[in-house]
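Structure below; questions to follow.
A protein chain is absent from this complex, but the other protein chains hold their places.
Let's look at chain A:
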Amino acid sequence: MSSCLFILDELLEPLISKNTKPVRNLPDIIKSFKESWTPTSPPIITVSNWHYVYVKRDALWFVAAIHYMDEKCMNLMMILFYLDQLYYLLKNYFKKELLTKLLIIDNALLVTELMDESIDFGIIQMTDPSIIRDYIRVKINNSIATGNNSNDDSDDSDTESASSKKNAKSLGSYMPSANNLTNLWKGYSTKDETLNENVNNDNFENNDDETYINSHIARTTTMAVSWRTKGIYYAKNEFFLDVVESVQYLMNFKDKVIRRNLIHGQIKCKSYLSGMPTLRIALNKILQDDKQFLGHAKFHQCVSLNSINIKDLEKDLEGPNDISNKNFVNKKEIEFIPPDGEFVLCQYELRRHVKDPPVINMTSFDIKPNFKKFRVQISLKIETHFKRQNSTSLMTIKIPLLQLFNDYKIDLSKQPRFKSDVGKVLFNISEDFLIWEIDALKGGHGENEKGMVAEFFLFNQEEYDRLQEEAKISMNPPPLRNGPKLEELYEEMHENEDAEDTALKMKTQYVFMQFEIPYSTCSGLKVEYLKIEEDLLKYQSFPWVRYKTLNDDEYAFIV
């Protein structure tokens, strides 16, 4: 297992070096990594006595170094997944979308502490952000670099209230509600320690509480339900469940070969529930015994894998000797105690039949040159294949132009013209593509067809010569031009480009589509019901269920 961990910046300089085993000369170890890394290296590099395992996330590198003597007990998958989880842990902890170099430097202490808590002597302990939170005593430092001025207050107060809420939460079940106010105050004060204020007395009182609470939280990780602390309290009990499906579709438009047609689904949950609730969810796919779904679904650890499995086995064996468990068979629902906060309940992957039309289909794509008129037209048509009552909330289609610019001599001094049935078309001149933006596109089953046409002018040598000639003879100044000078912009953008490079890039031209269709799932997955039960507190709760279909990274037509 790993001997040391590093977080590096984009130049491969170490930001954090941490040894999980007593190893000397950390800087030297990471130096040889820097020397031997190349952009095409696989995620495992071996240099003399050290194996380096790394992942790159947001311009930061998470590297684990393992001495070759330890390679016998090193589980690569585990180390890589740990690094991946460490990244999510940090992200979750800082509540930031992106981790940056500055953030890590400012919070070096916190990061080392998180590593300390999550890995001990190379043996991974836990990575669940909501649990680990209880063990960490260092506070987040949002901005040392920018200085703690009062402008930051609004930002700070957010995290402050979050942390105070958290504190209140963990205290909630132990303190009478009248104490809530003092708790809130304590929440503030612990938070503010970073800002260097505290009253001594308060501190003392706080510590007493801490010892009390700690003795009980320290037990959570080691209990059977290791993912949820006891004594969570929310004033309003809500549970959000999002079914998000992303469709992967790749088609070679020229020879009409469909290369991919898959659905990647996720059931994401956000739980804000008090106590130890038990949830029961019934999915239509499980009720209907969808073999493909059951075979390709992965569940969060809170879902008791055994119960699902017993059912599976029975179905497969259909043994008559399992009569005792018959009631299990009838109970086709997922039952679990959710962790607190955000988590992914289930991931699944479904294959679609090749002939199933994609959610958004491209029906035609043409490049038509008209040499008589010195014009070239790109036309594109799409149609929708989803429920008529739904519509996309956001949709863009990216049309590549590199090929066009290479094949024809386009005269950009004449404004290109765009026309579309819905939405608008934009021209990205620096990266050679058109973007067709459509706000809302109605669903349908092939009858809702929309198109767009873009027209570029070809370079006309004769006309150019004539104009040059005229300009020479005539006394009139050249006619004024309105609008941006696209040809100059284009030249400027493309002067540094390598001819070979473009030739390489040109080989595969993808029409990418991006879309979001709310309220529908491509696979037809539905949550039949969602029950929340908490035996002790018996509160009223609010479950929310939403559906959404998205495009996968690879939703494209090769033209």
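Simple rule for what comes next: a residue touches a chain if its C-beta (ideal position, glycine included) is under 8 Å from a C-beta of that chain, and two chains touch if they have at least 3 such contacts; residues count from 1.
FYI, contacts and distances are computed from a predicted model.
For the chain that is missing from this picture, which UniProt protein name fits: "Phosphatidylinositol glycan anchor biosynthesis class Q", "AP complex subunit beta", "Regulator of G-protein signaling 9-bindinG protein B" or "DNA replication complex GINS protein PSF3"?
"AP complex subunit beta"
Would you mind spotting which of A:236, A:298, A:388 or A:485 touches the chain that isn't drawn?
A:298
Quick one: say which of A:10, A:58 or A:71 touches the chain that got left out.
Checking each option in A:10, A:58 or A:71, the one touching the absent chain turns out to be A:71.
In terms of residues, what is the contact footprint of the unshown chain on chain A?
Contact residues on chain A toward the absent chain are 1, 16, 21-22, 40-44, 46, 49, 51, 54-55, 68-78, 80-82, 84, 108-109, 112-113, 120-128, 135, 137-138, 150, 153-154, 157, 188, 192-193, 196-200, 203-204, 207, 210-211, 214-215, 218-219, 221-222, 224, 226-227, 250, 252, 257, 259-260, 262, 264, 295-301, 305-306, 308-309, 313, 316-317, 344, 347, 349, 351, 504-505, 507-508, 510, 553-554, 556.
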